[in-house]
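What you see is the complex with one protein chain gone and the rest in place.
For reference, chains read A, B and C in written order, and residue numbers begin at 1 within each chain.
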Amino acid sequence: MGSIWEYANPVKFSRTATLLLPWVSILAAISLVTGLVWGFFFTPEDFRQGSTVKIIYLHVPSALMAINVWFMMLVTSLIWLIRRHHVSVLAAKAAAPVGVIMTLIALATGAIWGQPMWGTWWVWDPRLTAFLILFLFYLGYIALWEAIDNPDTAADLTSVLCIVGSVFALLSRYAVNFWNQGLHQGASVMRAGAVTGADTQEKVSNIFFYPLLLCIIGFVLLFVALVFLRTRTEIHKRRTKALLARERLG
Amino acid sequence: MMPELGKYAAEVMSAYAASLFLLIAMVLLSVRSARKARAELAAAEARKNG
Amino acid sequence: MIALLVRDLKLSFRAGGGFGLGLAFFLIVTVLVPFGVGPQSELLSRIAPGILWLGALLACLLSLDRILALDWEDGSLDLLATSPLPLEGAVSVKALAHWVTTGLPLTLASPLFALLLSLPPAGYPWLVISLLLGTPALSVIGTFGAALTVGVKRGGLLMSLLVLPLYVPTLIFGAELARRGAEGQATLTPLLMLAGISFGVIALLPFASALVLRVNLR
Partner (left out) sequence: MTLSVHDLTITRGGIPVLEGLNFALTPGKALILRGPNGVGKTTLLRTVAGLQPPMVGRVDSETESIAYAAHSDGLKAMLTVTENLRFWSDIFENKDISRALKDFDLIELQDRLAGTLSAGQKRRLGLARLLVTGRPIWILDEPTVSLDVASVALFADAVRAHLAEGGSALIATHIDLGLEADVFDVGPFRASGKSPDPGGFDEEFL
């Protein structure tokens, strides 16, 4: 075992990913199924929100992932720009569509949840708006990858876009906060009150917390499995491309 | 076995349906493109080696 | 640097340079809005700051692909990149030239267009101030988008997709400043935020633009 950078070797990464993929997938499936079944069938209704509280098991994990996937892309893009490890930037490329799906789930479940609670499908609530903007950033990032043929050029450009985009996404978050105070309840999940169940008025209490935690773990593991799989796919595509180019050269 | 979802049944069910659909679609698409990329690579390697 | 600025300005004022297109576009947007939302002047005066900001933003966006694409096509960018002029300076100057030919005339003409939308009198100075502070940021951010997509054929649509999300904070604070000014509310916070964004963007983003341009020239 050497340094962590050894795993940036495409061959080594592929081998490791292939080795780990079944286990991560199984763990992801177990925790997701358990968490969702537990949440859906075996938790009570919230006294104010009724059964809609069950949407939390999808909404909160997907929203967390939507942000963290972008954060992971930011880190791997930086690694590419600094250390020039191809696998790193391919992991960012592989993660982006997963991030899109997570953002979509967060937006869709948010709208569906908002409908009965706020009486409308969509409000320009700062947090919803911020996710919509994040969604646009994901689309732009993916579109830039698609538009550029030379893989190294595309890697550099998308990495810079990811970094600049992160700064602007953060700025937008504060801008929309300033622009409209929201209806959203605070980020209640991780607060101390949530864990101890001390304040059931606003915060998510114990009975909801454990299945939710399981769902979050499930989403994270699912993401890890997808990134392993999709990064390996990107490595294969890249290798195929290189081989074809060599064939053409003679 | 179905829990009583009360008056919000439609919302809860549609949220779960939409999310699961998206997740499963993502997984299936990823698996499919992984298979395809693997097959193409194998074909290219075979041409190269012989 | 001055030579480059002078050349870019000359080119945009000569035939086919596209100067004035942005203004014309701005005028059309302003004229079309009442057709879309109706002629009631209370409604128009309420939405005027936002419409004017949006019009200015779109007019800016429209001319972004001229910043670098023409120099890319005729090979000038290759030659500039091998010249003593640092590329960071070149993209800054090009953004400045874009601002002088679009942002500045839009800012100066905005009071006229505001008349059409019956902006309350108190709003005029704030509208001009907000555009004066905000449009440079639009040009600099747009140059970054143009640098990203300069190698893409027919990259205009892609560039819009990349640039528009980056415009969000500038638009929010700019339009908010103009709106608060028009409604006589406190303007300090959006003013400071807008100025902060503009100065930050002008100081830092040219480095990213030059980096991206170098990658595209490889």
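Note that a residue touches a chain if its C-beta (ideal position, glycine included) is under 8 Å from a C-beta of that chain, and two chains touch if they have at least 3 such contacts.
Please read all numbers here as calculations on a predicted model, not as lab measurements.
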Touch partners, limited to displayed chains, of the chain removed from view: A, C
Which of C:Ala24, C:Val37, C:Leu79 or C:Ala203 contacts the chain that the document leaves out: C:Leu79
Residue among A:His59, A:Arg127, A:Arg173 or A:Arg238 that touches the chain left out of view: A:Arg238
On subunit C, residues whose C-beta touches the chain left out of the figure: 2-4, 7, 10-11, 14-17, 71, 73-85, 217-218
Residue ranges of subunit A at the interface with the undisplayed chain: 8-11, 86, 149-152, 235, 238-239, 242, 245-246, 249-250
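To be clear about the criterion, only the chains that are shown with their structure count from here on.
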Separation of subunit A from subunit C, taking each centre as the mean of its C-alpha atoms, in whole Å: 32
Separation of subunit B from subunit C, taking each centre as the mean of its C-alpha atoms, in whole Å: 42
Intercentroid distance (Cα basis), subunit B paired with subunit A, Å: 15
Touch list for subunit B against partner subunit A, complex: 1, 3-9, 11-12, 14-16, 18-19, 22-23, 25-27, 30-31, 33-34, 37-38, 40-41, 44-45, 47-48
Touch list for subunit C against partner subunit A, complex: 144, 148-149, 151-152, 155, 158, 161-162, 164-166, 168-169, 172-173, 176, 189-190, 193, 197, 205, 208, 211-212, 215-216, 218
Subunit A residues within the subunit B interface of the complex: 36, 40-42, 45, 50-52, 54-55, 58-59, 62, 97-98, 101, 104-105, 108-109, 112-113, 115-116, 222, 226, 229-230, 232-234, 236-237, 239-240, 243-244, 246-247
